[in-house]
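Omission of a single protein chain aside, the complex is shown with its protein chains in their original locations.
When the chains are written out, they are named A and B in that same order, and each has its own residue count from 1.
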Amino acid sequence: MKKNFFIKKKKYILKNIFTVSGCKINRSIFNKKILGINTLKDAASNELTFFNSLRYLQDAKKSKALACVTQEKLKKYLNPKIIPIISENPLIDFYKIVNHFYIDADGDNEEINPINSKKLKVIFDKVFFGRNCLVDKSVKIGKNSKIGNNVIIKKNVSIGRDCLIGSNVIIENAILGDNVIIKSGTLIGQSGFGFKFEKKKRIKFPHIGRVIIESNVQIGSLCTVDRGSLTDTVIGEFTSIDNQVQIAHNVKIGNYCIIAAQSGIAGSTVIGNQSTIGGQSGISGHLRIGNNVKIGGKSGVISDIKDNMVVMGYPAKNIREFVRTR
Amino acid sequence: MKKNFFIKKKKYILKNIFTVSGCKINRSIFNKKILGINTLKDAASNELTFFNSLRYLQDAKKSKALACVTQEKLKKYLNPKIIPIISENPLIDFYKIVNHFYIDADGDNEEINPINSKKLKVIFDKVFFGRNCLVDKSVKIGKNSKIGNNVIIKKNVSIGRDCLIGSNVIIENAILGDNVIIKSGTLIGQSGFGFKFEKKKRIKFPHIGRVIIESNVQIGSLCTVDRGSLTDTVIGEFTSIDNQVQIAHNVKIGNYCIIAAQSGIAGSTVIGNQSTIGGQSGISGHLRIGNNVKIGGKSGVISDIKDNMVVMGYPAKNIREFVRTR
Partner (left out) sequence: MKKNFFIKKKKYILKNIFTVSGCKINRSIFNKKILGINTLKDAASNELTFFNSLRYLQDAKKSKALACVTQEKLKKYLNPKIIPIISENPLIDFYKIVNHFYIDADGDNEEINPINSKKLKVIFDKVFFGRNCLVDKSVKIGKNSKIGNNVIIKKNVSIGRDCLIGSNVIIENAILGDNVIIKSGTLIGQSGFGFKFEKKKRIKFPHIGRVIIESNVQIGSLCTVDRGSLTDTVIGEFTSIDNQVQIAHNVKIGNYCIIAAQSGIAGSTVIGNQSTIGGQSGISGHLRIGNNVKIGGKSGVISDIKDNMVVMGYPAKNIREFVRTR
């Protein structure tokens, strides 16, 4: 994964981890360099990772990371080539390390180096801009795209061609394909919800992932699509989202899905292709929703759903059962 | 219905329909002129209409339209004076025709020809404006109205007198009566949700209707009120809507209704007068909710409700039954 939105500290060594967290690290390896931070699954051999739950046992065994923040009792499950970094509070220590290693990981950077509005039309001569847009100098926008009024597009955002961006939209830490529609008032790419408290101090969840919006996606008005924590939030091709929908961090939605108004999808849930979600539905975090699933309006989904299922209710169940018990 | 927001193509003839859609049309009538597009019920004798479901059988029999896009098997139900235009995919073909006939029908036009802020106070000398407002030169605003900061009011919008418009509001394709309150961050008159896919291409639902907000209506903050597709979205006199409410396309709400926060009303539903809707309620599309109905908070309404009923639950039922079965 290419994370081009968050600046890494250069010359980061294991000693830095020792300094900012409660992790135990042997002085003899203080000078080992860390070039990135990633999930167990995706970490390269010069990256730091994190292992805190047997749910990720298989990933732990196969991980290629250089070092891994973990608990004493989980150490034995790690690929033996990985340097274990033992912590009594792995979650909090890991948050601290990531927030230290990546600048702006734990919040939203409101600084922008906007292109002067007169130059905007020169630089992007094939793009329409409304009034009062704040477009950072690093932004890329494809031809024939139209950008509304009062739009804020922050550092390194990339927007494809033939896109329609409404007014009052904010886009940050995001990559948009071609022919994407984002309607007015929608916010894309902010940091997600999540934190731990330590000694009356809020330790925020790091968010170094992006929002990937594939081509031909449509997102309604006043939606929030948070960026990923370590991985990306992804919305697949041709997926269509109505107004006032909340998509939390790390959510991955397949192609040709339809999500009606005021629905919410909690963190890290994965949805297949061609699934339909009725209005005001809620889907809990960390679930797997299959392909071609139909979720009735106002459903509350609290467990995985297999391909082709039709569910409704709270908690959502097979629609025949829902109708029968009402 | 006076549709003054969408520009019709001039000299539109049946041949154009043949060109942009898959409809079969006999060359002998290629030169028949179409002056508008409308519902079966409202179409005038020079307008095109659409018939795709027996639900509208009575309207089809009585329609005064010049021509009607329909299926081969439904043709026989049409008023015999109407020219049937046969399509294998009437919905998609009709969308294509409307989107071709009316410019901007399938999206939101972010172009604005704003009055210079100094002139704003001269032209509307009886109106208060906050800072950074973008008010199109064609807009009408009645005296003693107050407009907040960063407000966008697009082409041909008309606002009555004594209205209060909050900051960050966007109003387009809408007509507001007198003494209307619209609180900050609310979006009025955008295109609604709806589309079909054809050969991996999104064919968007046309939206050539308006939002009609009658006098003395109050709408809260961060609401979305989508404009109608062929007809209008209407909010009746003295109706009061709280924050974060979604009103979809074609919804018609009577007078003196109260809609509490975070509720949503799906497309084409009609609500009578003096009905009350509790917070976080959802009402499915195409329903008829009577007068003086009371819908308890968080209800999910999936069928019509008669006058004076009190309902609650998901699916919503008579409140006595709801209480008994809990």
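The rule is short, and it goes like this: a contact is a pair of C-beta atoms (placed from the backbone, for glycine too) under 8 Å apart; a residue touches a chain by one contact, two chains touch by 3 or more.
Just so we're clear, the structure is a prediction, and the values are computed from it rather than from any experiment.
S.K.: Taking the full complex into account, find the residue in A:103, A:123, A:302 or A:323 that is in contact with the omitted chain.
M.R.: From the options A:103, A:123, A:302 or A:323, the contact with the absent chain belongs to A:302.
S.K.: Check the options B:100, B:298 or B:317 and report the residue that touches the missing chain.
M.R.: Only one listed residue reaches the unshown chain, and that is B:298.
S.K.: Take the complete complex as the reference. Which residues in chain B touch the chain that isn't displayed?
M.R.: 128, 130-132, 146-150, 164, 166-168, 179, 181, 183-185, 216, 218, 220-222, 238, 240, 242-244, 256, 260-262, 279-280, 297-298, 313-314, 326
S.K.: In the complete complex, the non-displayed chain touches which residues of chain A?
M.R.: For chain A, the residues touching the absent chain are 107-108, 110-112, 114, 132, 134, 150, 152, 168, 170, 185, 187, 190, 193, 195, 197, 200, 202, 222, 224, 226, 244, 246, 248, 262, 264, 266, 280, 282, 284, 300, 302, 314-315.
Assume only the chains that are shown with their structure count from here on.
S.K.: Quick one: chain A and chain B, Cα centre-to-centre, how many Å?
M.R.: Chain A and chain B have C-alpha centres separated by 34 Å.
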